[in-house]
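Every protein chain but one is kept in place in this view of the complex.
Now for subunit A:
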């Protein structure tokens, strides 16, 4: 049975740079995307963007976003310290995702935006699609890291 296979290659700890941008009004989308330097930018809610970047580029990316957004009702915050990230790879990774998340991996929204806010177990998370392997990046508040590890272990033999 698939549940008996090991998970080491399916669940990988990651340490991305993560920036959250909240803006109240105005069309900020173009400006934010233009300020990025190869970082992945996902619109996860009206007025909210999650930017995932190389950790070494986080400071520069944050500065660029802040410069692009200017003053006003805008917050761009480096939340890298505040998150834990897991990469779920392949069929086994997709199975772990399906075990705790009702997200439709084939959803239009995920395809269009590349990331969505959803629930994983009992917590809110951001799921970002990495590529078509399939592979997903699960981003959660880092204080839940142990809880996530418990979920990943649950229901798997060995």
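Simple rule for what comes next: a residue touches a chain if its C-beta (ideal position, glycine included) is under 8 Å from a C-beta of that chain, and two chains touch if they have at least 3 such contacts; residues count from 1.
In the analysis below, contacts and distances are computed from a predicted model.
Participant: Refer to UniProt and select, among "Sarcosine oxidase subunit alpha family protein", "HAMP domain-containing protein", "Branched-chain amino acid ABC transporter permease" or "Tetratricopeptide repeat protein", the name of the complex member that is left out.
Facilitator: Listed in its UniProt record, the absent chain's protein name reads "Sarcosine oxidase subunit alpha family protein".
Participant: Which of A:40, A:60 or A:77 touches the chain that is not shown?
Facilitator: Within the whole complex, the residue contacting the unshown chain is A:77.
Participant: Give the residue, chosen from A:12, A:60 or A:123, that touches the chain omitted from the document.
Facilitator: Candidates A:12, A:60 or A:123; residue touching the omitted chain: A:123.
Participant: Which parts of subunit A face the unshown chain closely enough to count as touching?
Facilitator: 1, 3-4, 20, 22-25, 47, 71-75, 77, 79, 81-83, 95, 98-104, 106, 121-123, 141-147, 150-151, 154-158
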